[in-house]
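Only one protein chain is missing from this complex, and each of the others stays in its spot.
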Amino acid sequence: MWGSQSWLQPAFQLAYLMTMYNFMPSGDDYIRFLPEIIMSVMGTFFMVLEGILGDKKEGKGLIFGHLTLATLLAALLACMYANGFPGNAFTGMLIIDGYGTFFRVLVIGVGMLAVLSSYQYLKREHAEAGEYHALILFSIVGQCVMVTANELIMVFIGLEVSSIATYVLAGYLRDDKRNNEAALKYFLLGSFATAFLLYGIAWIYGASGSTRLDTIQAFLANRDVAHNMALIGTAAALMFVGFAFKVSAAPFQIWAPDVYQGAPAPVTAFMSAGPKAAAFAVFVRVFMTAFGPIVDRWEPFVWSSALLTMVIGNFAALMQSNIKRLLAYSSIAHAGYVMVAIAAHNQIGVSAVMFYLAAYALMNIGAFAVVAHFSRQGEKYVNVEDLAGLGWKQPVTAALFAIFLLSFIGVPLTGGFFGKFYIFKAALDANLIWLSVLGLLNSAVAAYYYLRILVVMYMQEPGESMASLQPLSTGISVTLWASALGTLILGIYPAAILTFARSSSAFLK
Amino acid sequence: MTFNSVPLSWYLMLSAILFVLGIAGFLYRRNVITVFMSIELMLNAVNLSFVTFSYQLKQVDGHIFSFFVMVVAAAEAAVGLAIILTVFKNRQSLRIDDVSSMKY
Amino acid sequence: MDAILFIAFASFAIASAISLVVQTHPISSALSLIGVMVSLAVLYFLLGAEFIAAAQLVVYAGAIMVLFIFVIMLLNADSEGPTGRSWRVNLLGIPLLAAFVGIIAFVIQAFLPKTEGVSLAGRDGFVGTASLVGAKLFTVYLLPFEVTSVLILIAILGAIVLARKEID
Partner (left out) sequence: MNLWLIPIFPFLGFLINGLFGRRFPKQVVNVVAVGSVLLSFLWVLKTITGLGAMETAHVERYFTWIQSGTFNVGVDFAVDRLTAIMLLVVTGVGLLIHTYAIGYMEHEGGYYRFFAYLNLFMFFMLTLVLASNFLLLFVGWEGVGLCSYLLVGFYFTEKFATDAGNKAFIVNRIGDFGFTLAMFLIVRHFGTLDFGTVFEQAKNPANSAVPFFAICMLLLLGATGKSAQIPLYVWLPDAMAGPTPVSALIHAATMVTAGVYMIARSSVLFTHSPAAMDWVAAIGMATAFFAATIGMAQTDMKKVFAYSTVSQLGYMFVGVGVGAFSAGVFHLMTHAFFKALLFLGAGSVIHALSGEQDLRQMGGLRKKIPITCITLFCGGVAIAGLPFTSGAASKDLILETAYARSPILYWIGLLTAFMTAFYVFRALFLAFFGKYRGDKHPHEAPFVMWAPLAVLALLSLVGGLLSVPRWLEPMFPEKELNVGQLITILPFIAGFLGIALAYLFYVAKPSLAETAKNSMGWLYNLIYNKYYVDEAYDLAVVNPLIQGSRSVLWRGMDAGLIDGIVNGVGRRSRGIGNILKLLQSGSIRNYAAWVVFGSVILLIAIGLSGGPR
């Protein structure tokens, strides 16, 4: 497999490099990378600004929050603008296509909602600081890099930027024991899984001689590689570990409940939506392009992983009394549905992944925002029972929460319904009949635990937990309304997203 | 085989052994810091693979990849040790089995 | 010559790694890890990765490990005592680890294409010098290089957020 390329004599090496690698980024390159540039610059600026503002407590959270929102808005516009310049950037490190743009917009949108839902939270925990917002921005930079990466180096670095920032955010309230524990677990296990991913990258590099996705794909598709398929398979297996861990697919889902439970609620909202969507995006891109030619090797495992993920998530969620933990298991279950679409490995499957992740991000962030609002200082009220009577005490909050729960269940007219519909349609198109049947059965089981929340909210007498409940703050209120509106739009007029998703899943060829 | 050259597979085998020893350290050691050092060992093993493949391919790209791995390891070390510090402050313990209050 | 160097340093690396795993005191483990890193640096040199070999010593053994040792000292970490439930993981871990290394070793032995061995002479002029690495790093890999700066910023931020005195 390794060609015997003759290497130039040292004397010529530099001259050769000067000519071959004479690379100056063009203006278009910068435009394609503009969203990341905007966010990085502003994140750095925040670090300076934090120093300037010092401990001036009044309104600091507002200043940073608004600035972050403005930055993300600018980055969002930059994404749209960059979409007009499709193609490779920076010597093929990045690829700007519809798929990348879709996920860039998604993760930036998730960031905005997460920031909106943290105003009140940071204030009541006395933890308003520019670092929080800078970390969110940097994490989004990492996610944007991931979803547009065309190179395993970029995938790896983007993943690390996103993850390391999230590790810190998970432990942001450092005096809280649960935060510490979440951060430590997430950090140690995350780095552990990343080592597997890296080992896999090393193997695919050794086997194919490249780390570029398209080159690897071409290598696997065109050359007679019969004798080293086992090498490629090993590489794929090791990389699978890394990605499956990040998307919390079974059997690598174990970290998620502990970490989601322990992290501050707005951070959980953020990391269960943004980094997860980005990880799925890169997972799909790597396995559908680079490892696309050996799909029959990894597809059976995705099949079983999807089933296992759904079953574990749904059945474990049945037993939970802590609502953050319940939502954590539910997000595992939803990862399982997405895995079903990946197992379908066709174009509809990819657009189903995109659609579902958008719907999932909206409803998930909405649900966690409700938890952020409800939990009170120190996250005292996080049990399902504490929600008793919310329906009468705060009808609007409860109604919006109900929309998210119904969307989780997959009731028509919500995004969750169409998400599931497309996923199972894609699976059936790919002849995955049993997986679809079992998946649908799973979603029938899942109805039970979401329903329990609804019942508690609407049909039980308010308890003492209602006494100290503050009215909905503006930030969370905006988050909830925006997510609910998005969920309903996806449910009532899915064509808006779907058309785009279908056209941009064309990278599969 | 003469003493003047070593089969490529020996290097890769060494890398695999070091990687597994890293995993073993993660599974068996009970001190958080040692567990973290085991991850560093795994990353080192990966780097050896990169450099070995780079030699075989006569490309410098593998070197660059391992360079990036080092950078990431440095960043991870800073953050990881900071996290370990906060955990220690709150629990006065570095035993990894003590950090298990959230379960089921 | 090459083989002797390889065997010597490879065995030293493995021995240090085993030592890392079996030592109970974190300082001993850290010193063992430094042993692994130094011997790997030698092996990198044998593989023609001069720049990486130097970076290995300077960055890894020099900077990162010093940080580790500093923290171990700061926290006054003791040797770890046995905990009640550990032996179960140990017992099931061993077959898993054996399977893992077995599969990879099998793949390497059975499926890796047979090529010429590694030797200093066989490098055929290919040496990963600083200029070669640098030339490619600042052209082809310019973007990832720049993005790592964000990573470093995060590391700084993370340390500040988690370790500073008061969160206001």
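As written, the chain order gives the labels A, B and C, with residue 1 at the start of each chain.
The rule we apply is simple: a residue touches a chain if its C-beta (ideal position, glycine included) is under 8 Å from a C-beta of that chain, and two chains touch if they have at least 3 such contacts.
Since we're looking at a predicted model, the values are computed, not measured.
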Among the displayed chains, the hidden one touches A, B, C
Selected from A:A202, A:I312 or A:V382 as touching the chain missing from the view
A:I312
Residue among A:Y30, A:F45, A:F85 or A:Y458 that touches the chain left out of view:
A:Y458
With respect to the chain omitted from the figure, which of A:H133, A:K185, A:R212 or A:H334 is a touching residue?
A:K185
Listed in rising order, the chain B residues that touch the chain left out are 23, 26-28, 30, 35, 96-97, 99-104
Contact set of chain C toward the excluded chain (per top definition):
85-86, 88-89, 91-93, 96-97, 99-100, 103-104, 106-107, 111
Can you name the residues of chain A that touch the chain not displayed here?
184-185, 188-189, 192-193, 196, 226-230, 233-234, 236-238, 240-241, 244-245, 250-252, 254-255, 258, 297-298, 300-301, 312, 315-316, 318-319, 348, 351, 406, 411-413, 418, 422, 424-425, 428-429, 436-437, 440-441, 444-445, 447-448, 451, 455, 458-461, 493-495, 498-499, 502
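Basically, only the chains that are shown with their structure count from here on.
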Which of line, ring, star, complete or other matches the graph of chains that touch?
complete
Taking each chain's centre as the mean of its CA atoms, chain B sits from chain C at a distance in Å of 5
Between chain A and chain B, tell me the centre distance in angstrom, where each centre is the average of that chain's C-alpha atoms.
25
Sequence positions of chain B contacting 2 or more other chains
12, 19, 22, 36, 52, 56, 58, 61, 64, 68, 72, 75-76, 79, 82-84, 86
Could you list the positions in chain A whose residues touch two or more of the other chains?
2, 7, 153, 157, 160, 164, 167-168, 171, 174-175, 183
Residues of chain A that touch chain C when the two form their complex:
1-2, 6-10, 13-14, 17-18, 21-23, 25, 33, 36, 40, 43-44, 47, 55, 57, 89-91, 93-94, 126-129, 131-132, 134-135, 138, 141-142, 145, 151, 153-154, 157-158, 160-161, 164-165, 167-168, 171-175, 183, 227-231, 234
Looking at the complex, which residues from chain C come into contact with chain A?
103-104, 107, 110-113, 115, 124-127, 131-132, 135-136, 139-144, 147-148, 150-151, 153-158, 160-162, 167-168
Chain A to chain B touching residues, read off their complex
2, 5, 7, 153, 156-157, 160, 164, 167-168, 171, 174-175, 177-178, 180-185, 187-188, 191-192, 195, 198-199, 201-203, 205-206, 209-211, 257-258, 261-262, 319, 325
